[in-house]
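One chain of protein is taken out of this complex; the other chains stay put.
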Amino acid sequence: MDFLQERFPEAQIGALVNGDIEILVTKDEYLNVVKACLEAGYTYCSVVTAIDWKDRLTLIASLCRINPAEIDARNIHVKVDLPRTGAHVPSIAELCPGANFHERETYDMYGIRFDGHPNHRRILLPDNWQGGHPLLKDFIDKRPKRPRLVRHRYAE
Amino acid sequence: MEQTKELLVNMGPQHPSTHGVLRLMVKLDGETVTWCQPDVGYLHRCFEKLCESKTYPQVIPFTDRTDYAGPILHEMCFVEAAEKLFGEAITVPERAQYIRVLLAELQRIGSHLLAVGSMAMDIGAVTPFLYSWRDREKTYSLLERITGTRMLYNYFRIGGLRNDLPEGIIGSPNDGEDKSDQTFWGFVNYFDNYVMPQWDALVTGNRIFQWRTMGVGCLKSEDAIAYGASGPVLRGSGVKWDLRKNLPNSIYNRFEFDIPVGKENGDCFDRWLVRMEEMRQSSRIIKQCLQWLAENPGEVMGKVPRILKPPKGEVYHRVEAARGEVGCYLVSDGSPNPYKVKWRSPCFTHLQLMPKLCPGFKIADVVAILGSIDIVLGEVDR
Partner (left out) sequence: MVAWWNSLSPVAQAWIWGFGKATLILIWGLLNFAVAMMLERKLSAWIQNRVGPWRAGLHGWLQPIPDLLKLFLKEYIEPRNIDKPLFVIAPFIGFVMCLLIWLIIPIGPGAVAMNLDIGIIFIAAITGYDVIMIFMSGWGSNNKYSLLGAMRGAAQMISYEVTLVMSIIGVVMMAGSLRLSDIVDAQAARGPLGWYLLPQIIGFLIYLIASLAELNRAPFDLSEAESELVSGYHTEYSGFRWAVFALTEYIHLVGWSAIAATLFLGGWTGPTHADLAALVGNLVNGFGLFPNGAGTGLIDWANNAAVNMGWFAKWIWGFWWFAFKTYLFVFLAMWIRWTLPRVRIDQLMDLGWKFLLPVSLLNIFLTGILKFVATEYHGVPVNLGFTTLRLLGWWTN
């Protein structure tokens, strides 16, 4: 918390409803902020995900400090605003291996590219799936409609 | 000219022991694994996208279907996340909190029984798997009396529970094995006095089982933290971190229980022992719940508006589920539908450990390691 305010004074620091810290940074500062958190002991990557506000995407990386003596641990959510198409950020998978699959999933679902990821492929959907990135709000499901079996025909 | 090549073996989506549709690509040099990569996505059911078109109460049955081995804990995560969004506007009655913890711990026992039974079966002892089903059936009977269904409950509600416990389900502390599928005290006594000693004698103390699991799949504690491990995998590597103590949700801070940890370089046997001991501790928590619940009747549903529209905000709520830390990143924009539900699943994160833990061991150990990490594909793929 304090170390974040000292080192990155331009970033906006807020709080989530349950008390977790969120810090909104620019794309260029993202890697530095993550490195600062890792050095401060927040080495546990809880999740990497994104939110699709209709005009932009927000990448969220949640880091946590595992300290068995600490009760009421709070996460740090590092947030980056990104454009909806062509977004790419540096990957933190080398620094924090726990983010590996989560970054692949974020790529799969939102289309954000992670530069430097060792295995940059879709994870939940098939590798060669052409349908786009499903969790975007303007996603249209182009899969062909399968005929459904109709058990009862009501009088038309 | 002679050459030896590595054999690429596909422990494919259909396989008797990969706990679901998981594909593990393994390169073998003789019997030794040199590379291992999991391939997931065979059970992807678009959970997160679906939630965005449902209302908050309609999401709860979907959360059950992520982890179908211990669904109540996942329901708990979502319901508590939504309640956090409401903040002070909704208070959950105390009796509802105690019943939530009671069922959560019962599900933890059931889920761990499945995990240890499957691991024992993968290692070759088929009988313990059937014993774990025998005891899971008893939890099913209890849950059926309370919630109406045996497996996927849809019982928690935002603000409390669907209904109170039926009459007589708590029982009295002297209930024995004959009541183990009718009353909670019967189940707890049966579990402590019969089931746990049977597991200790039959599997944990079995030399062959110890040969197969000791020294296999060793995970150092710094690696465990770096790879995002949580739950028994993290505790099996010596890190005493349990979200029920370190970030208590609900009323876990009122209960007395211990956190078992393994040694610093935890192997499969450590994770096994952690699960065994966790079951005993869950049984302890259940007894404390039962004592409170027997004396304190009350409401189980708080005052909630008819159409649930949480105020705008984001919350990331984490709960200690049976397999690890399950997290729900819930974003609300004031409408009756959630704007975004991100389900952070522990097993998805644990699968990242497979490429790290497997190389160097034999193919028989791959199955043991997978069993000790304990994955449920519903949770991995959502």
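Per-chain residue numbering starts at 1, and chain names A and B are given in the order in which the chains are listed.
The definition used in the following text is that a residue touches a chain if its C-beta (ideal position, glycine included) is under 8 Å from a C-beta of that chain, and two chains touch if they have at least 3 such contacts.
Only a predicted model underlies this, so the values are computations on that prediction, with no experimental measurement involved.
Visitor: For the chain that was dropped from the view, give me its touching partners among the shown chains.
Guide: Counted over the whole complex, the chain not pictured touches B.
Visitor: Of the residues B:53, B:127 or B:335, which one touches the chain left out of the display?
Guide: Residue touching the absent chain, from the options given: B:127.
Visitor: Thinking of the whole complex, not just what is shown, which of B:84, B:138, B:212 or B:287 touches the missing chain?
Guide: Answering carefully, the residue with contact to the hidden chain is B:212.
Visitor: Which one touches the absent chain: B:9, B:89 or B:196?
Guide: B:9
Visitor: Using the document's contact rule, name the residues of subunit B that touch the chain not shown here.
Guide: Where subunit B meets the chain not shown: residues 7, 9, 15-17, 28, 31, 120-127, 130-131, 134, 202-203, 206, 208-209, 211-212, 362-367.
Methods note: only the chains that are shown with their structure count from here on.
Visitor: Using CA atom averages as chain centres, what separation in Å is found between subunit A and subunit B?
Guide: Once rounded, the distance between the two centres reads 24 Å.
Visitor: Which residues of subunit B touch subunit A once you look at their complex with the stated criterion?
Guide: My answer: residues 40-41, 44, 46, 48-49, 84-85, 87, 225-229, 234, 239-241, 245-248, 313-318, 325, 327, 329, 331, 339-340, 342, 344, 348-349, 351-352, 356, 381-382.
Visitor: Report the residues of subunit A in contact with subunit B in the complex, numbered from low to high.
Guide: Against subunit B, the touching part of subunit A is residues 16-18, 20, 22, 43-47, 49, 51-52, 60, 62, 66, 68, 70-73, 75, 77, 96-102, 105, 109, 122-126, 134-135, 139.
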